[in-house]
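Just below is one structure, and these are the notes that go with it.
Just one protein chain is left out here, and the rest sit where they should.
Up next is chain A:
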């Protein structure tokens, strides 16, 4: 076993250096993405939504094969473990199917971790409300055993809410809320503070947690305390090979981004919304950059002088307001020149810039 481990380690480093070697051996390709005849982004998106699925039948039977495991999963949940699903493919449908067929007897709250921002406090408030409803429906005389009903959940502190979920107010071990978290490693939940809160939620006695991860490094966001005592994960490898339609919704398409045509186009759209004077200032900058391709950028003073000459700005203040606008839209970048002067440059390749100028002159 020891030898295995060492070999594995060795294999890993060897692979890494091989890859590094491959990159530096001079064979590195310098082909540009722009050499591909890229289709328009809209067309690309349209095509992306109509991709012909592969292995449909096999995916369905794979999903169905997991159904036979549902009873075991329920058993494990009941034993106090959190279920953590991993493996390639979207597990959203699988998890929700499991929750709605096998966990019908308890309330289920779903968190979509793949979304960009999630307010964890709101989640906890909802959990508390759902649990409260469950208590109320189970007992006919809640007044005695359920204190503090008068205080609404959304005015309570996080600690109070967690204490409520942990059952310090109500002793009833049969009553719990299941939390299904899609992509617990997703962008909306990835930060350490949220993970701490999720761990605390998971350790509450009235909460059962089922989560999925997709990122290979997801476990790095948890320390031993979280893994062993709070989440208490029970790992399940359930590759589904289902497309990440929803999860990938907010990712930019790799071929639609970074191409010169695309960024020139977005720049043009932004410029159209600016005042004619601002556009002209931008034009001065663009022309300067095209005529001095070897320089790091146009010094701010130069730009001010030329803009003033053409009666585009009357003072440094007006120029600055234009520049702020440009910077906000990432049309212009400020750089420190080697001689200490502040320089402005447009982060576009020269061909893109030419295209942009020609569009502006039309």
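Couple of notes before you dig in:
By definition in this document, a residue touches a chain if its C-beta (ideal position, glycine included) is under 8 Å from a C-beta of that chain, and two chains touch if they have at least 3 such contacts; residues count from 1.
The working rule: contacts and distances are computed from a predicted model.
Of "Origin of replication complex subunit 3", "Ribosomal RNA-processing protein 43", "WD repeat domain-containing protein 83" or "Ubiquitin-related modifier 1 homolog", only "Origin of replication complex subunit 3" is the UniProt protein name of the chain excluded from the display. Of the candidate positions A:63, A:202 or A:346, contact with the unshown chain belongs to A:63. Checked against the hidden chain, the listed residues A:37, A:294, A:309 or A:339 yield one contact partner: A:37.
The chain omitted from view is touched by exactly one of A:128, A:165, A:180 or A:356, namely A:180.
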